[in-house]
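The complex is shown incomplete by one protein chain, all other protein chains being positioned as in the whole.
Labels run A and B following the written order; every chain starts at residue 1.
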Amino acid sequence: MATADNSKRIKGQTGEWEVVIGMEVHAQVTSEAKLFSGASTAFGGAPNSHVSLVDAAMPGMLPVINRRCVEQAVRTGLGLRAQINLKSVFDRKNYFYPDLPQGYQISQFKSPVVGEGKVVVDMPDGESIEVGIERLHLEQDAGKSVHDRHPTMSGVDLNRSGVALMEIVSKPDIRSSEEAKAYVSKLRSILRYLGTCDGNMEEGSLRADVNVSVRKPGDALGTRCEIKNVNSIRFIGQAVEYEARRQIEILEEGGKIVQETRLFDANKGETRSMRSKEEAHDYRYFPDPDLLPLEFDQNFVDSIAASLPELPDEKKLRLMKEGGLSAYDAGILVNERETADYFEEVAKGRDAKVAANFVINELFGRLNKEGKAISSSPVSSSQTGAILDLIAEGTISGKIAKDLFEVVWTEGGDPRAIVEKRGMKQVTDPGAIEKVIDDIIAKNPAKVEEAKAKPKALGWFVGETMKATGGKASPQVVNELLKKKLEL
Amino acid sequence: MSVDDDTVRRIARLARIAVEEKEIPHWRGEINAVLKFAEQLNEVNVDGVEPMTSVTPMQLPMREDKVTDGEVPEKVLSNAPQTQDGFYLVPKVVE
Partner (left out) sequence: MMTLLTSLTLAEARDGLRAKKFSARELADAHLASMEKARGLNAYVLETPARALEMAKASDARIASGKAGPLEGIPLGIKDLFCTENIRTTACSKILGNFIPPYESTVTSQLWRDGAVLLGKLNNDEFAMGSSNETSHFGPVISPWRRKGSNAPLVPGGSSGGSASAVAAELCLGATGTDTGGSIRQPAAFTGIVGMKPTYGRCSRWGIVAFASSLDQAGPFARTVRDTAILMRSMAGHDPKDSTSADIAVPDYEKAIGKSVKGMKIGIPREYRIEGMPDEIDKPWEAGREWLKAAGAGIVDISLPHTKYALPAYYIVAPAEASSNLARYDGVRYGLREQGRDIIDMYEKTRASGFGHEVTRRVLIGTYVLSAGYYDAYYLRAQKVRTLIKKDFEDAFNQGVDAILTPATPSAAFAIGEKSSGDPTEMYLNDIFTVTVNMAGLPGIAVPAGLDHNGLPLGLQLIGKPFGEEELFSLGSVIEQAAGRFQPRDKWWAV
């Protein structure tokens, strides 16, 4: 993992540079209530409504941990093939900020609930990279400050205060913006499969702190900058690109990189220093005396492991092995759990390759065109399955299937009934097709001669026949009859 | 170990307590008296001793994932020095 192939390197004035990236992904745990209070985790709501007196850090309020959040962290750890720590400790991270009511964040510093693991990331060029996971720990989210409501004051809303987050820290195993994007996409996919985070980046359920440094290949690690709170996969790519170029420029001009926290400005597509966070950090971590160490036994872990769903890597392998799909097609299908589920419903009892082709080309093509998610597809998996059945039994041709799909997409209904009602069945009766062919041959003697000399010209007759039958003639029957009649 | 004036300034800043320049020697004296008192602890051999994390031999209790609290913005805000439209107001925070 330590060396990058040359294609990932960035060319500078003084030669090639290697980018080294590590990430801290903050994933909001899917749960009803907050990590240490019974207030709702619902997104939005009137300011300071989803807030208990614990979240507002009223005097004498105490934290009590939500079991589900612990289970979700363990589930995620298992999904990342990571070490699960049967004993971990909650620490207080002390700092003052208006959206941090306690004056400390309850987090895990020295003893996280999950230790080392790994994620395999498939790149579009077919290469796979492995990104090491350093640790995963549970912590509280902070509230939100809004700055546009008052000329001299900021408003503080504690609705997010105390929501459970998993901080997933990667090793510095990532070597390009593409890999960074692919890593977060894969992590998001795993979390969504596990049901431990909804991965909704627009609502801030998943956000990344990206640590970027550059070095000449073979050199020791360079000084890194941390780009805080990047909240879309596209921005992660842009932030890495910009930051790597910025650092290379500084170094090539003989400058030094200052270790600092930076902010990605999506409007300008650049990173800039966050002065307000620059004051010397001294978080004064110590074990939270309001809580005891978090301890559970192996049975607790085993019962969660037993309920783990099939994850994208395993699913991909199975689709390749059982259904004979290509790695590329299988990769596309398993990316989103909903997509994979849809595909598997369609493929059940049918030819997997045919199903994969149809789902990827017809369904995904149409969804992409309309910017729709699979969950809001107007064509259900059983409707798609019915279309495939009609092709398989020869009732319709592949070409008619496309038209039929369009009808089902816009109007809905049972595909078989639509075929029946609209007369979309393909004509397989050789007698009927023969009549049409005879007519075309009779009217085009020159073309007949051409075809006899150059059998490739057969295609012209196929096209004419299809045209004359309104596309309903079975292409297979047409081909056979033409060959016979033209004595090819 | 003992603290100097700069350390007093630094910890006062960390603790977000304004300390007047003329009070610094006084605080330094008091803090150092306590630290000197604590130096006795250096006599104790603590090799291999686990630091105490909880005084009671208990397991951390866990609660069920149910919404049982919140939706009381009037209580949350009732003691606030300054609010507007359900937000706490603080001097502008610059990012």
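The criterion applied here is as follows: contacts are C-beta pairs under 8 Å (C-beta built on N, C-alpha and C of every residue); 3 or more make two chains touch, one makes a residue touch a chain.
Here the structure is a predicted model, which is why all the values come from computation and not from measurement.
Only one of A:R68, A:R92 or A:R224 touches the chain withheld from this view, namely A:R92. Annotation: of A:I10, A:V64 or A:I441, A:V64 touches the absent chain (contact as defined above). Touching residues on chain B toward the chain that is not drawn are 1, 3, 7-8, 11-19, 27, 29-31, 33-35, 37-44, 46, 49-56, 58, 60-61, 63, 72, 75-76, 78-82, 88, 90-94. Listed for chain A, the residues touching the missing chain in the whole complex are 53, 56-65, 92, 94, 96, 98, 101-104, 154, 156, 282, 284-286, 289-292.
Convention: only the chains that are shown with their structure count from here on.
Centres computed as Cα averages put chain A at a distance of 41 Å from chain B. Those residues of chain B that touch chain A in the shared complex are 14, 16, 53-54, 56, 58-73, 75-77, 82, 84-95.
Chain A makes touch with chain B in their complex at residues 31-33, 37-40, 46-56, 64-70, 89, 96-98, 145-147, 149-150, 152-158, 263, 274, 276, 282, 284, 287, 291-295.
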